[in-house]
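Below you'll find the structure, written out as structure tokens, and then a few comments.
Of the protein chains in this complex, all but one are displayed in their positions.
And now, subunit A:
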Amino acid sequence: MGSSELKRSKDSVESARWSSFPDEVLERVLSLLKSHRDRSSVSLVCKDWYNAERWSRTHVFIGNCYSVSPEIVARRFPRIRSVTLKGKPRFSDFNLVPENWGADIHAWLVVFAAKYPFLEELRLKRMAISDESLEFLAISFPNFKALSLLSCDGFSTNGLAAIATHCKNLTELDIQENGIDDKGGSWLSCFPESFTSLEVLNFANLTSDINFDALEKLVGRCKSMRVLKLNRSVSLEQLQRLLVSAPQLAELGTGSFSQELTIREYEELESTLSICKNMHTLSGLWDAKGIYLPALYPACSHLTFLNLSYAALQSVELAKLLAHCPRLKRLWVLDTVEDKGLEAVGLNCPLLEELRVFPADPFDDEIVHGVTEAGFVAVSFGCPRLHYVLYFCRQMTNAAVATIVQNCPDFTHFRLCIMNPGQPDYLTNEPMDEAFGAVVKTCTKLQRLSVSGLLTDLTFEYIGRYAKNLETLSVAFAGRSDWGMQCVLGGCPKLRKLEIRDCPFGNAALLSGLEKYESMRSLWMSACNVTMNGCRLLAREMPRLNVEVMKEDGSDESQADKVYVYRSIAGPRRDAPPSVLTL
């Protein structure tokens, strides 16, 4: 069906009815498309499809808030109800990005208030958001339903109070891992008595005490609540009371799991937990005491996601708990469980798909503890469906990784962090090149890779040559020369995000990716060998890229300490602080 026929259909519906789709039908069909990638593809077919797609889109995902401006978004998509926005480069999570870098949501909110008055959902990641912005949000969108803030900063509990006060239709308030100024728990009392719509409440991020009375009443009257994640200040006793009025919870994040309980209180807790038959996700468990964990057993039978990353459990405690979690698909633990604990994972969780092992004590490597390659290998033998791993350890071998990927060839996300920078295979003293070589050769579906340990350019040769589906690559303290980075930029056809720190890659490497960067979301390079001249050259050659350099105090004039390069249709940004130079 050619576009000329489609055009005719607009003019005369009757004559064209049998030969082409009216716009309304096309829009209706396309409205069923959810994936934004599919939608992007659809919009490229022809002008009419582009239009139909833009009118039918209700959710927009913007992976880099500076790649586009709010005006452009509003112009193209008139009917948006839900926005997901990501701001700062990922390394801002690790304090590598200056505080006032940008990614402020306010300009977006102003445009949305004008163009999308019926906005319902806002999900932000690594954005700066002030209390004023939160208040503005709360009063500007009468239909507002869902707010999710992950790894954001700039706001306090006063902003949350504004949300609670004004958003009458709120169904979701999800506050995770933010730099929040916690001024106290009174915000929770701001939900009016008449408010009953909340389905998701996650305030695990906050540290101060909340008004438990208000919380209990809120949970009691929100009968549709399915996700409740408490903060540490909520005690076991209080948890028990909450669960009594919300046995329907699907996801529970407990508060502190270590209050001293009487036998009766313990039994009450146990029996309350046992009626939570819908529970598939359990987290929190701060300061969990091993003796109280058995109270959880009855609630674990349907668990698919268990987040123990704030509970310093020992291997035996974990093993006993896992015996009750046969359906587990996702498990997050601290490395206090050690290899023995991971053996228990391999034995008890055959359906496991995702494992994350965090270090309890990342900055002390004089004590021998944590997990080793043995634990990872043990999991791989018992969990063939494993496809997502984040593993912090202090030692690893090439042979172990080869075994692991042989057992689990379906890895999509392989993030291995050997915590001592530049550490070789501890048995052979060789670089860890072969380990990651094995990963990229065997795991053809690999989308995300984080490398660590002592690595030469060979690792990057492997990655460039074999990692055909790789989209995100994180590199630190690795490589020998420009060649390494050039291999990656020359290979990896699907590469979207490349973040590099403390590697010997210089201008030649940077400039080898000129065309590549336009097909990528962003490039980050810090503490490498890139100079200002190299960056200027890049900026000159590629006008559609924003090339930003963050200078550190006292550094050499010619060095480009931190470089952030990203494609944008909005041009260079105007809100950069003085330490960020846009070239």
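Just so we're on the same page, contacts are C-beta pairs under 8 Å (C-beta built on N, C-alpha and C of every residue); 3 or more make two chains touch, one makes a residue touch a chain; residues count from 1.
Criterion: contacts and distances are computed from a predicted model.
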Chain not present in the shown complex, as UniProt names it (candidates "Gamma-soluble NSF attachment protein", "CTLH domain-containing protein", "Auxin-responsive protein" or "4-hydroxy-tetrahydrodipicolinate reductase"): "Auxin-responsive protein"
Which of A:Trp49, A:Phe91, A:Phe257 or A:Tyr517 contacts the chain that the document leaves out: A:Phe91
Contacting the left-out chain in the complete assembly, out of A:Pro78, A:Pro117, A:Pro362 or A:Pro493: A:Pro362
Among A:Gly375, A:Pro424, A:Gly464 or A:Gly534, the residue in touch with the chain that has been omitted: A:Pro424
Residue of A:Pro22, A:Gly63, A:Gly184 or A:Pro247 in touch with the missing chain, whole complex considered: A:Gly184
Those residues of subunit A which, in the complete complex, touch the missing chain: 91, 93-96, 151, 177-179, 181-184, 205, 207-209, 232-233, 235, 256, 258-260, 286-287, 289, 309-310, 312, 314, 334, 336, 338, 358-369, 392, 417, 419-424, 429, 454, 474, 476-477, 480-481, 501-504, 506, 527, 529, 552, 554-556, 559
